[in-house]
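Every protein chain but one is kept in place in this view of the complex.
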Amino acid sequence: MIRAEQLRIACGDFRLGPVDLSIPAGSYLTLLGPSGAGKTILLEALMGLLKPAAGRVLLNGEEMAAQPPERRNIAYLPQDLALFPHLSVQDNILFGSRVRRLDPAASRDRLAELVAMLDLEGPLTRRDISTLSGGEKQRVALARALLPNPQLLFLDEPHSALDAGITRQLQIKLRQINRELGVTILHVTHDQEEAFMLGGQIAVLIDGRLQQLGSSDEIYYGPANLSVARFLRHQNIFSLTVAERLPDGRMRLRGELDLVCASGRDLPVGTRVAVGIRNEEVTLIRPDRPVGDDLRDNLFAAVIVDIFGFGGYHTLVVKIRESPATIELNLPNCAFRDLGLGTGDKVRISLRARSLWVLPPDDGEPRGQHSYMEG
Amino acid sequence: MIRAEQLRIACGDFRLGPVDLSIPAGSYLTLLGPSGAGKTILLEALMGLLKPAAGRVLLNGEEMAAQPPERRNIAYLPQDLALFPHLSVQDNILFGSRVRRLDPAASRDRLAELVAMLDLEGPLTRRDISTLSGGEKQRVALARALLPNPQLLFLDEPHSALDAGITRQLQIKLRQINRELGVTILHVTHDQEEAFMLGGQIAVLIDGRLQQLGSSDEIYYGPANLSVARFLRHQNIFSLTVAERLPDGRMRLRGELDLVCASGRDLPVGTRVAVGIRNEEVTLIRPDRPVGDDLRDNLFAAVIVDIFGFGGYHTLVVKIRESPATIELNLPNCAFRDLGLGTGDKVRISLRARSLWVLPPDDGEPRGQHSYMEG
Amino acid sequence: MTPHHNRAFRLALVLPLGLLAGYFLLLLGGQAPYLNGSTLRAELSSSTLLDAIRLSLVSATIATLAALAFAVPAGYALARLNFPGKRLLDTLLDLPVVLTPVALGTLILMALNTPPGRFLHSLGLTLPFTVAGVIAAQFTVVVAMAVRMLKASFEEISPRYEQVARLLGCSAGGSFLRVTLPLARRGIIASFILCWARAIGEFGATVMVAGTARGQTATLPSSIYLAMSAADLSRAVVLILILILISFAVLFLVRLVGGRRP
Partner (left out) sequence: MTPHHNRAFRLALVLPLGLLAGYFLLLLGGQAPYLNGSTLRAELSSSTLLDAIRLSLVSATIATLAALAFAVPAGYALARLNFPGKRLLDTLLDLPVVLTPVALGTLILMALNTPPGRFLHSLGLTLPFTVAGVIAAQFTVVVAMAVRMLKASFEEISPRYEQVARLLGCSAGGSFLRVTLPLARRGIIASFILCWARAIGEFGATVMVAGTARGQTATLPSSIYLAMSAADLSRAVVLILILILISFAVLFLVRLVGGRRP
């Protein structure tokens, strides 16, 4: 329903785009990127708060350049919420109804519906918004944004100031708003866990460019390029060369590690590639267990060089024997306790061929940018 | 070496304490708490930047009330680093040597040592500190703090503005400084993962009170009271009653769930208690596997009501059959994929008796406060 | 804030402050010998003094209201809009704040002899030695200061409020009226009070444009000047007392409103 075509934005020294992005009606898209990537600026251009330097924004197929923000029917929840401090909670929520001169009876019904959905019975009677808690402020701002029946809801890091428990409740509310009210949501966040948890499609924006667009699993296990891999905290990245194409379609790679991988990419022998694997996908072979078929390909003897505890899990740093490479892997605490491992212990690890991702290094062309177009 | 005795601080409306805390020479203590808990204020009182309302601060057994900050030999890395913008990188690092009129030759040696340890060869020649990257600024501030050979290093959320990769490197440097230079470290953070990763003792400060002090595992699996449990994001907390003391010393608890637990606490029958368990410690019984001995006690049939993906793992919310209770549990992605679970599926789960923690509700008395005293 | 300041350093800081405070207390107290109940009563019933008070209050109020009528939109435009020549305009509006009011007053007189000045004169506007001249002088001195203050007030209000109001359905003008103006209320009131105090105290420009005709164009400061020229110390003291009371009232009101300091 909203679509950006070759959108470019210049804001001071910052350049964004060209961005091609289309958000179908009813979907939940998370825009994920580090701070300074241009996420807020992209939102502002879509809303008409910032004039793009080039390109078009289309809403339901209609070009928006001449339409001011108040004609776009987009609801906006900025990071600081911007609840009006001179109005009561109820007047804040009804603000959109009053300036749009909506039917008061219909607005009252809508208000009652939103108050019930967002548990706002208590806060609704408050005169001074500064007496609300952080989570209440969020829900009041959400009710205000949703009252005029918007087609689209844009959220700009709405949870950055809240504690984890309240954030979880609001995330569940947002999924409910998306499903039950049918509101299309574009949710900006720098928090990877939040992006994955929200469960819809994820667009990764880094340095003003849309780097990747795909499902949680696509983004998590298959970064489109090295900057996405680094941003998503891939710890195991190796620079290797394609040595052989195997008859079963897989590739043999050589370099600091010799690996077999099952990438779908058709890369000629001799290409230098970046190869990576998530910490959790690295398998530690228990000494007393047989090695499964899928673990036989990239099996290495290694020595534990460092151990970090993280509360619920431990990260082991292991050095591969007869190679300069070190690999990080995560173990749940229960497994870590069972194995009784320590620094200096010898272990066997396996990098499952189908869990490895492969990228030509300096992969200039962002991937998946056009894969989420309407229809 | 540094010890606070019945320390109370009043700062505006905020009240902190009474705090009793002792940090032995050579240790690494993490002070963990939410923002607003009073962590910075406690640091400032220990450093002599804030006058305590009551109580004493002792350094190596000597009362510090009359000693100004410059006589305490404590190094301080504030959150904003406060690198002096009018001085070059080298003049920043040597600042302490100059104002203390240390021997210039010794300072040059120390400078060379710190530059090598903290990889500062490049940044050292810069005139303008604003040209440094975030990670370089951190290391310069660390070098400046360490140059005058402090006994103690106080860090106030030093990594809050850095990305994950650089944070990891600095955390490793800090452990190295603690071990190799023998500097005692007090590290303030609101980041639980960081606190657990740093690996030393953890002190939990909430609402101006020291709630718990212990090792990573003690803090992670055994919260001292409900506010610690909530801050540490325990999702499974139940309110039950002690029904029976079993001959093997364990307790049978009844309420919304009937549980057997192996708490060391000696609680009389009839006591109302709060019981909890970490998400990762809840075991999902694979349908094709036999149930181990340690999983037989608290075995429940349940239905999956919601599933959240978090990138590397999934959280399942399950409703216990014949009980109103819901329980959250985490599954690594590989296990989740293998099991092919969906909402509505029937599962069996077990809450291992030794993984459950038990607290009298409204446990007013913080636990472990005195357990970390010197000698 | 930090404890453990040694005594010498603390003294080096507090001594100059104490000396300054003593100096201003001396200034405030030095008038006391010239003041007693009977002269106070006599002066307060003098019609020229009452005329001066009335003129000062009326002219300062009109001049300040006129200045705000320009300064509210102008300050908002400088805070929010981008247009070519904005920096030049900003500098031009800084000039009257830095230039001495005596020069400004003289420039007003000279501008009366230009075509726009003659056109206004043909409409019946006469400034030299008139109340209109007093108001024009005060307006000119105060308006640039008002633009500065209101610009700062509007800049303190996050543009997010207006952006959210726009997306809720407000036009640009609607969001200004419904959101920005109410949020700037305290800043506008504080600017009014401070500009009014400046207009009340204006002397240089007023003297140049409107002179100091007793009972006609003599404001409170002009009356002090006249009284001192006539060596009428008791009248001068009463006038100063009135101005000091007004100043304390202004400071009190500004703090009450919570605006920024003068």
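We just call them A, B and C in the order they show up, numbering each chain from 1.
FYI, contacts are C-beta pairs under 8 Å (C-beta built on N, C-alpha and C of every residue); 3 or more make two chains touch, one makes a residue touch a chain.
Computed from a predicted structure; not experimentally measured.
Note that of B:16, B:47 or B:259, the residue touching the chain absent from this view is B:47. Among the residues B:24, B:78 or B:255, only B:78 touches the chain that is left out of the figure. Residues touching the missing chain, restricted to subunit B, are 44, 47, 49, 68-70, 72, 74-76, 78, 80, 82, 84-86, 95-96, 99-100, 144-145, 148 (touch as defined at the top).
Within the complete assembly, residues 1-2, 4-6, 8-10, 12-17, 19-21, 23-31, 33-34, 69-71, 73-74, 76-78, 80-83, 89, 91-104, 106-114, 116-117, 140, 143-144, 147-148, 159, 162-163, 166, 171-173, 176, 194, 197, 200-204, 207-208, 220-222, 224-225, 228, 233, 236-237, 239-240, 243-244, 247-248, 250-251, 261-262 of subunit C touch the chain that is not shown.
Please note the rule applied: only the chains that are shown with their structure count from here on.
Separating the CA-averaged centres of subunit B and subunit C is a span of 56 Å. Between subunit A and subunit B the centroid-to-centroid distance comes to 27 Å (mean Cα coordinates, whole Å). Contacts with at least two other chains are made by no residue of subunit B.
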